[in-house]
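Here's the structure we're looking at; comments come further down.
Only one protein chain is missing; all other protein chains are in place.
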Amino acid sequence: MDNTYYDLLTYVVYGSAILVMLIGLYAVLVKKSLLKIVIGLSIVDSGLNLLIVSLGYLKNGTAPIFSKGFFELAADKPMVDPLLQALVLTAIVIGFGVTAVALSLVIRLWRHHHTLYIDEIKNLKW
Amino acid sequence: MTYYEIIGGILITIGSIFLFLGGLGIYRMPDIFNRLQAGTKATTLGAMSLILGVGIMEGTWEWILKSFVIIVYIAFSNPISSHALARATYLRGHRPYIKSEDKEKMDAYREVVENDPKRKEVEV
Amino acid sequence: METLTFNQKLGRFIVNWIFLMLVWIMFTTTFASHEILIGLITTGLISLFSIRLFTCCNISILSPVKIFWMIWYLGVFTVALIKANLDVARRVISPELPINPGIVKFKTKLKTNYAKMVLANSITLTPGTLSIDIVDDTFYIHWIDVKTTNPEEAFKEIAEDFEKVLLKIF
Amino acid sequence: MKKVLVILLLAVVGFYLADVFIGIGFGNDHFVKSDEIKPVKDIYLQQTVENLKVSNAVTSIVVNFRGFDTLGEVTVLFLSVTALGSILYRKRHHAGDRSVLFSASSIVTAGSKLLFPPILLLGAYVFIHGHLSPGGGFQGGVIIATGFLLMLLAYENYTVSHNALSIVESFAGITFAVIGLMGFMNGGTFLQNFLPVGTLNDLFSGGIIPIIYIAVGFKVAAELTGVIYTVLNEKGDQKNG
Amino acid sequence: MIAAAIYAVVQKDLLYAVIATGIISLILSIVFYILQAPDVALTEAAIGVALTTIVFIITIRNTVRMEDESDKNKNIKSAAK
Amino acid sequence: MEYIIYLAFALMTLGIIFAAIRFIKGPTAGDRVVALDTLTTISVSALVLLAAIFQRFIYVDVALVYGVLGFIGVIVIARYLEGAL
Partner (left out) sequence: MVGTPVLFIAIPLLAAFLIPLLGMIWKESVRIVPGLVLMYLMVLAVSLMGHVAHNGPIIEIIAGWAPPIGINLVFNAFTGFLVTLIIFMGLLVWLYSYRFKSNVEYEPARKYFILLMMLVTGSTGVVLTGDIFNLFVFIEITSISAYALTAFYTGRDSAEASFKYVMMGSLASTMLLIAIMLIYSQLGTLNMADVASKIHLMDPTLKAISFILFVVALGVEAEIFPLNGWAPDAYAEAPGPVGAAFAGIVVKAMLYALIRFTYTIFDLSGAFNLLIIIGLLTLVIAEVAAIRQDKLKRMLAYSSIGQMGLVMVAFGIGTREGVFAALFIMLNHAIIKPLLFFSGSYLVYHSKKKYISDIDGMGKLAPFTSLLFALGAFAIVGLPPFAGFWSKLSFLVAAADNDMVLIIALILAVSIVEIVYYMRVVNRIFFFKRTTGLLARRPTFNAYIVMSVLGIIVLMIGFFPDTVTGYIQAAADSLFDKTQYIHSVLTASIQ
């Protein structure tokens, strides 16, 4: 594949990852519903993960797995960056943990106030 | 081009056509039950034949076994999920779209839902 | 769940083990001795753990006659599946949407839950039908093109072929 | 008004971020060209095949080179389970049973019974083969937990013993930590491999990696089942659709 | 994926937003797969499809489904659909 | 052979587009879940096909996991809609 194609892909991949992050951020900043904010947080996480994985991609690369038949079929291909993938694994797990904690807090807030509307929960304004 | 590849190619084509029809089906049908009909059947067969086609195209028994196990899973799980969905939708209070005049007779399930005190429609 | 005698448990365990071992071989797609060994241990543990859950059938399901009928059933099912898809394709493509949907009911002679489940799944995947609920032994079916609302006729139309074979298996 | 401001702000931030990342480039080697820079990933890839005999380089990084991170990751999950329990805690008489109106239809129950053992098997397969194929302890654990989720959904009175869960979880965690400490044998370091590494692409390869992955799998499965069970038992004050 | 993300943010009905996050993670895992990261794709699939969905849905079950609570009538009406 | 694969991808993309339209149009939660279900099934097929294109046999595992778990996601939402969660 030629280079112009990859230049285009650069814009597409990074652009969409960052756009997804920004959309999530928008939800966090603007939305009034607590659940919407948590959804926004999880969307930010998704965008970030995509950003990191695409950073590790290599042209014509292949997965860093030396499985059976690998050395005959695809040994000349470059390996994509395994370290970034490992980091993303950790990041996904941590993101899930944080999301679960945030949602449990949302349930707690509902018990107290019977609303998820951010303006009616006074301490959340600042 | 070997025979494996020819058979696989044919199966892949058939499969993708049915997948497309599944998508089109859920787009065109008038209500959720009919959409489920189209979606489930077409995509199940489509996915099955496409995956089997890929397995045959590669032509090693490892591929065929693996694609077979995916097929088995899909064949079991897809109808179950669509059944659960259909039941949920009905219990939620959606009535199917019925073309003919005789609405009572065409909807045999309604009596069960309405007579059973435990299965009252879910309050909103 | 019901109490089981030791023999029943053993039968289920063996059936379960064999079934899971088949699945394991399909997962690993290899016959290396290590894999088989680990597979035997893992599947054995899981089937011990799920003796009460996997209650489909006892050891008699392994008899050759039943296996023959199972394969026969697969054949019947495949034919019906292909017919169903051609049917759906026809309906989806044709511009005026030739449908006449409704819900019908019929009774089945099948006893166990597994048999009912297999029948319901088959019905869902065959021409123009979608199972909505089972209450005891009555099936409620959403039919895309209702030909009859009489339970017996509906039964003949939709499920008779399958049930004949299923009765021989379970 | 606030929305417009936020969108403007985000646009600026996004522009700079995109500028930076497009400058770094996609699909190329992005490291600075210099004699001093030897990206660690090359060392990882090389060592994975030569010394560890593990097929999956991601696994070897997660469990061996950066095993400490994985220990932390498992701890984060453990903590979030604990946090969930502590945040949602209520006194005993407030806590309700699971609020199930009616059970699922017999198709779903029978189907879950049939599919449950294979799902467990799939999870076990994923974490036993973590060093050979994609996946690993974490993913396998998630799959097993999802299997339990299926059972909990299908049977309203299906229960998982809390004690059993925490015993499994504790034992798995202890296994991980103790294996780490056993690395001190023979003058090694924490989490160092002390088993023979075997041959590439064999099930028994990679030294301690499969063992750690099995422990992680059990731990994650128990923890996530605990999460699901905790939230399922959570009963809202108000019922709505 | 961008469309799904925008949809998840804009949609007033939180249940639909949750389903949309499910679709985001579906597409995300396919993209990971194309970017040659099967491990990450597997993780994303495993977590995003079932676990995140159930946690979110239980929160919705316990709280409220509509984002805009001031309009209680609308809340009831559209949930009845 | 390549043309067949291109054709398959084109058809699958069309299917995905139609399902996405259905997802956005709704009108009920059930319809959206149907769209999700269809998308999942199509994605599983696409993953298998991609594995064949990349010539990596082990990639199929991802599709396997996806096929198994996607169905549970749908059942979760279905049980919620039933009001039985």
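Read from first to last, the chains carry the letters A, B, C, D, E and F; within each, the first residue is number 1.
Just so it is clear, a residue touches a chain if its C-beta (ideal position, glycine included) is under 8 Å from a C-beta of that chain, and two chains touch if they have at least 3 such contacts.
Since the model is a prediction, treat every value here as computed from it, not as a measurement.
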List the chain D residues touching the unshown chain? 16-17, 20, 23-24, 30-32, 34, 36-41, 43-44, 47, 64-69, 71-73, 75-76, 78-80, 82-83, 85-87, 89-91, 163, 166-167, 169-171, 173-174, 177-178, 180-181, 183, 187-193
If the missing chain were put back, which residues of chain A would it touch? 21, 25, 28, 34, 37, 41, 44-45, 48, 51-52, 55, 83-84, 87, 90-91, 94-95, 97-98, 101-102, 105-106, 108-109, 112, 121-124, 126
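Going forward, only the chains that are shown with their structure count from here on.
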Chain A to chain E: how many Å between their CA centres? 14
How far is the middle of chain D from the middle of chain F, if each middle is the mean of its Cα atoms, in Å? 24
Which parts of chain F, given as residue numbers and ranges, touch two or more other chains? 28, 33, 54, 56-59, 61-62, 64-65, 68-70, 72, 75-77, 79, 82-83, 85
Set of chain C residues in contact with two or more other chains: 23, 27, 117, 120-121, 131, 133
Given the complex with chain F, which residues does chain D contribute to the contact? 100-104, 108, 115, 119, 122, 126, 132-135, 139, 143, 146, 149-150, 153-154, 156, 232, 241
Where on chain C is chain B touching in the complex? 23, 25-27, 29-30, 81-82, 84-85, 88-89, 91-93, 97, 99-105, 117, 120-121, 124-125, 128-133, 135, 140, 142, 144, 146, 149
So in the complex, which bits of chain B are touching chain C? 18, 21, 24-25, 28-31, 33-34, 36-38, 40-42, 44-46, 61-62, 65-66, 68-69, 75-76, 79-80, 82-83, 86-87, 90, 96-100, 105-110, 112
